[in-house]
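Step one of this worksheet: look at the structure below.
Every protein chain except one is present and positioned as in the full complex.
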Amino acid sequence: MTNELLSIKDLEVWYKTYRGYAKVVNGVNLTVNKGEKVGVVGESGCGKTTTMKSILRMNVQSAYVNSGEILYSGENILKMNEAKLQEIRRRDIAMISQEPSAALNPVFTIGEQIRDVIRYSDTKKKFTKEEMQSKAIDAIKSVMISDPERILASYPYQLSGGMKQRICIAMGLVVPRNVLIADEPGTALDVTIQDQIHRLLHNLVEEKDMSLIMITHSLGVARELVDRIHVMYAGDVVEVAKTDDLFKKPLHPYTIGLLDCVPKLSGGGISEGIYGYVPSYINPAPGCRFASRCPKATQICREQKPSMTSVDAEHSVACFNYQ
Amino acid sequence: MENQGRIHKNTFMKESTRENMRMYWYKFSRNKLSVLGLLLVISSIVIAIFAPVIAPFPQHVEAFVDYNNASLAPSSTYWFGTDIFGRDILSRIIFAFRGALYMSIIVLAIAVPVGTLLGLIAGYFGGWFEVVIMRLTDIFLSIPAIILALSIASVLEPNLTSSMIAVTVMWWPWYTRMVAGMAKSYSKEYFIKNAELIGASKFHILFREILPNCISPILTKMALDVGWVMLIGATLSYCGLGEQPPTPAFGQMISDGSKYMPDLWWMTIYPAMAIAYIILGFNLLGDGISDMFNKGRQ
Amino acid sequence: GGSSSNTSQNSDASASNNASSDAGNTGAAAAKIIRRSVSGTPKVDPAVGSDGGSTLAMVNLYDSLVYPVADGTVEPSLAESWEVSDDNLTYTFKVREGVKFHNGDTMTANDVAFSMNRLLKIGEGPAYLFEGYVESAEAADDSTVVFHMVQPFGPFIETLTKLYIVNEAQIMDNLVADGPYGEFGDYAKEYMLTHDAGTGAYMLVDIQQQGYVLADRFEDYWRGWDNTDAPDQIKFIDNVEASSVRTMIGNRELEITDEWQSTENINAMNKIEGVEVAVMSTGMTQNMMYNTKLAPTDDANFRKALNCLFDYQMISDKILIDSPVSVGPVSANTPGASTDLMQYTYDIEKAKDYLSKSKYANNLADYPVELFVNSDVADHEKIALAFQAAAQQAGITVDITKGPWLAIQERVATVESTPNMLCISVAPHYMEAGSMLATRYHSNSVGTWEQAEWLQSDEIDGLIEDALATTDRAARFEQYDVIQKKLVDIAPTAWLVDLSERHIYQSAYVYWPVAESAKEGTIITLPLGYTEDYRLFKVFPDQIPQ
Amino acid sequence: MLRFLSRRLLQGVFVIFGLSIFIFVISRIIPGDPAKMALGPRATETAVEQLREEMHLNDSIPEQYYYWITGALKGDLGKSVNTKRAVVEDVSEFLPATIELVIVSGIILIVVSLLLGVLAARYKDTWIDALIRFTAYIGIAIPSFVMAIIFLLIFGLVLQWVPVLGRLSPGMTPPPTVTGLMMVDSLIAGDMAAFWDAFEHIILPAISLALGGLLQEARILRSAISDNMGKEYIAVARGYGIPNNKIMNKYLLKPSMIPVVSVMGLDLASLMGNAFLVEKIFNWPGLSRYGLNAMLTKDLNAISAVILIIGLMFLVINIVVDIIIAALDPRIRLGD
């Protein structure tokens, strides 16, 4: 456990809404080791983005961290002072946003925005304009966009969704980091381009000894890219396993259900889908959040929240069926 | 079975409405100022409706003079003092709420439907409709409101009706502009496309599909506009175009009173405060309504 | 009020120190200046301007042949003497010699004749006074001018106070050739917008439309400058907005206010230290005109009933302060006024009595009475409201319409559009009852704001014409009396009060002869403008209060 | 950008043309005989007829319009019956005063509203924000003419901090006219005393004119900023460690300015309209007072000219605003 770089411990994030607090992130535990590619999967709205944004403390104002800690190199980011936090944001951790069209400021050119990222990545050093430009061009090239000069001079609205997504990725790559959080970086791209991007991220980790957190709702993507997968359901991490383990031997009923729903290239029709819908985050029932949809749920599941139990050295699951 | 169905329907209507109401109220009341605005507006309306009951000297808004009690400073008899005719300012202010609300309601009752209809047509049909209607609004919008109103009102008799006509004439283009913009963008939305593909009539599309979506901005604007219409009304009556004596009107009271500032300050200050009260109310309410309809994650 | 401090010179030294150190704030008040607010930028062309502000400017920038005296007669001014032919159709004036125009030219009889001809030809301003009476004017020699009359005109000499003498050479030098007056081009109307061509005590320096008219003392003034404290400069400021006037008075940026300030504003300003109210009369009357051709005010009994619904004393005491209740159609201090006429008083019972005799007695509800008041004059609204309340008791509905001056002019243009009642004050054009009677009740003034009655009585017209053609003063006054009695009988108007002009002025450092005599109890009546002949004023800048 | 501009100008021409017809008709259907109105009730028949002829009042409305518009195109807007001068001359005399007033209050409006808006957004939910918002609400609810009266009395009469009437103190000699803007002219003439005097005179009317719009703007800016505060791109910028003040002044301000500027255009333009009342109260010798007088005296040519000029200025301001918006918003600038 010595090379544990980033770890999230019992994080709870709540959103303030008109009906009360939406207890969206419900005690998430997650670790990333140095040079590791970690996947976070789970369906839409399960709190992946919220959890990750907490790492850089970039959640919206209405989100509030109720409890938990986020340790980076042993230090709690949530308690850090502003200057230190800025240091980490500038050099250590970067997050690639999920919504490329919202993530770029509409009134500045792409170049302007990327240059600012470079400029503030090292406050002691004064970058010349040329330096910044060439770094930016390299980054754009790395995400396979031709004609980088023109792209740098254009405004976000002039680019297609796929381009913007790649620009966002380039922005995360333009300064080398220890941890890169990629929040569904492939959704606006078609499979062939998506594949290219994944390869790029993979290479970066390999070459630069970087750690990657890959957020996706596609189990297939996670399977191709990452070493270890955290499965999230409704604000909880329900299962953590090495990639191969997870697909070979999924334990949590949700993981099993999810795998079942994925259309298979081998055909054979599609399962009925998981029964029911995601429960409300406001005043959620106590107990396991999956209980209402779980075919194997028992009384205890509805009353207590299962804790993470190791089934294997590297495979743990939060389910009473395994305790 | 039939009976059951009906019960079902009612309970569900109620539930979803109640739920909506709860959400709207939450969004509205999140800002305490909006609630204050609502209170101010409700109290203004109550004051207007029950003016004869509330006003301590209701006869002072009719043919009445009392020069022995003229220009009295506020006292326990005359809370807001008396004017140069010896009339109770408080009573006159209370009655002035009526005229102010009346004017705003009439003006908006005409300007909003007209402006909205033209806007829907311009925005949805586009083409020549749009060109003609939008340029027409440009022309009306290119003259400052007060000047347009003044020139129209000076053509007509200088009374309340003509200043209402003037204000109405200058008010509709704002709605046309706003609604046209919305209608144009909605007409690209899939739900409109769907209705078209199903074969719905133009009437249905304009009034059942697009219009309901424009209602909340229209409502928001209307709430704000009630205040603005009053302001313009007061300004026009400040220029002598408004209610005829002895009927009280805010602008006229202020304009009359301002001649006697600062000595007879109560003649100006109280009516000014009253109009500020009611305009403030509608502005806060308007903001509240706009918060209420504001989309965004809940 | 500031009655304690007056124009006596023994103010203490510190006050004068303060005044001078305060000069930055009070502007040029340290100089001898009289600033007076007026409504509308005065016009300085005597053939064009005729409103109050213009008349005021005219009196100070120009001279006329004769100068009015408080008793209603005139004394020689630019004319040294005059003679009237036996048939009353030729007037010969001996013109004063050595009088200098502002540009240094010497005035001759030619200038006088030219001034009259120019006035008649242009047809604006006070031309109406002479139109139909004066046939032509010519200079017999350098110092003699002859006016030929079309018909005899009794008060001709008095009307000459309105004939301001202009410099012929200066006018002719500045003609715009292309104009409506033939060989005279535009008669220099353009030039005269921004220049004066007079002999008056003050000469125009600057005129800013909707700003001000500024004039300096004319050193070569023919009457000389015995009055060493006379203002060096006069300025008419085009602004009667109550708050502005009030502020200017408070800041000593204004010496004299206009006559349009409301009672309340006058009272308020009167509290400022060092100012007082000046009261004077121009023979003006406050009228409530009835449209005698429009139901229900076409019925004499109905009008008389209305006459009983005005609380005359209250109006005089509470609304139009310092203005005595009217005695009849002509103000009591105008020469030729009858003072023994039948008077109406506030009496609702009597009103009901008259009403029962009127043909509308049984259907009052169908005949609401429209009363129109000028929205700029708060005091008129007060009268209207009081009347409205009284009328209600008598069962008459009164609708008050408030409108700007322009609306009044529009409404009175035709008999149908003229409201039932119109509250308006009218001043005589020259100081005699005849002026008032002619303007108010002769048929040729219908359609103007001076007669909203639409009387159109041949009998009255005849009587007025006869009276004005009578050259003997006493005989003329007899005839005036007959007319006034007849008018009271017809009751075309409710004569409310003899309107006094009230001005706030800086009594602490301005000496104003007319105001002084009012303080002593004599209200002086002079034609419009002549109450403010600034060469007679005195200014003591060192006495400006802190 | 060029295409955008030329289209905007073309639209402007169209609107001005429509406007000219509109105001012409408006001013001609005013009841009453303007010639008689001009000369007063006592003018002789011949004098009145002469004037009617001169003003083409005996012709049909389309003919009158033809005379008027052809004159207007040649820069001749007819003669004012009120001042008896060419309207163009009147306008050129009064317009600079109005322009100066509108410019100064426009500057106040822009600068102060931005300042307040940013301040309120920056200190959102603190007492500073509360104070600014409260003031804004009150300020918006009080009509500008009431504000002007109150200012005049408080600062001019009671406190006597500044002179309140006209453009210059009575004793001051105005600097030679170059631009017609008193403050600029006095600077050109190097007359600092006149400059400060002119400044003291303009400050109150300018503030009372600007106040309503200013507070409105501040409010819009504040809410635009706080809306944008929740935008993903701000979160991203923060996530990359861009310093807070950079985010505030650059990343937030520019996009937040867009809604403000478009409303500001309307507000700046409506300064022209509101100047009508403020000029009246402060005795400001500007075009608006001239226009008000013209309306009250049915000075046809003057009314038409004033509305036309105000309409023109309104359009010019709007075009300028559109250009500014285009400069802020690349979508408009570069888009079709």
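Going by the order they are written in, the chains are A, B, C and D; count residues from 1 in each one.
Just so we're on the same page, contacts are C-beta pairs under 8 Å (C-beta built on N, C-alpha and C of every residue); 3 or more make two chains touch, one makes a residue touch a chain.
One rule holds for everything that comes next: contacts and distances are computed from a predicted model.
Student: If you had to name the missing chain as UniProt does, which of "Pyruvate dehydrogenase E1 component subunit alpha", "Phosphoribosylformylglycinamidine synthase subunit PurS", "ABC transporter ATP-binding protein" or "Dihydroxyacetone kinase DhaL subunit" would it be?
Tutor: The correct option from "Pyruvate dehydrogenase E1 component subunit alpha", "Phosphoribosylformylglycinamidine synthase subunit PurS", "ABC transporter ATP-binding protein" or "Dihydroxyacetone kinase DhaL subunit" is "ABC transporter ATP-binding protein", the UniProt name of the unshown chain.
Student: Which of the visible chains would the unseen chain be in contact with across the whole complex?
Tutor: A, B
Student: Of the residues listed, A:119, A:177 or A:217, which one is in contact with the missing chain?
Tutor: Candidates A:119, A:177 or A:217; residue touching the omitted chain: A:217.
Student: Among A:153, A:191, A:285 or A:300, which residue is in touch with the absent chain?
Tutor: Checking the options A:153, A:191, A:285 or A:300, the one contacting the hidden chain is A:191.
Student: Against the chain that's been left off, what residues of chain B make contact? List them.
Tutor: Residues in contact with the chain left out: 5, 8-9, 12-13, 16, 19-20, 189-191, 193-201, 204, 208-209, 212-213, 215.
Student: Spell out the interface residues on chain A facing the chain that's missing from view.
Tutor: 43-44, 144, 146, 160-162, 188-196, 199, 217-221, 223-224, 247, 257-259, 261-274, 277
One rule holds for everything that comes next: only the chains that are shown with their structure count from here on.
Student: If you tally the C-beta contacts for B-C and for C-D, which one comes out higher?
Tutor: Top pair by contacting C-beta pairs is C-D.
Student: Going by C-alpha centres, which chain is most central here?
Tutor: Checking distances from each chain centre to the full centroid gives D.
Student: Once you find the CA centre of chain A and the CA centre of chain B, what distance in Å lies between them?
Tutor: Chain A and chain B have C-alpha centres separated by 49 Å.
Student: Two-or-more-chain contact residues of chain D, please, as numbers and ranges.
Tutor: In chain D, residues 31, 149, 153, 157, 296, 298 touch at least two other chains, as defined above.
Student: Listing for chain A: what residues touch at least two other chains?
Tutor: None at all.
Student: For chain A, which residues count as touching chain D in their complex?
Tutor: Residues of chain A touching chain D: 53, 56-61, 86-91, 94-95, 97, 99, 102-109, 113, 116-117, 120-121, 155, 157-158, 168, 171.
Student: Would you pull the chain B residues touching chain D in the complex into a rising list?
Tutor: 33, 135-136, 138-139, 142-147, 150-152, 154-155, 227, 231, 234-235, 238-239, 251, 254-255, 258, 261-262, 268, 272, 275-277, 279-280, 283-284
Student: Give every residue of chain D touching chain A within the complex, in rising order.
Tutor: Checking each residue of chain D against chain A gives 229-233, 235-243, 246, 250-251, 254-255, 258, 328-331, 334-335.
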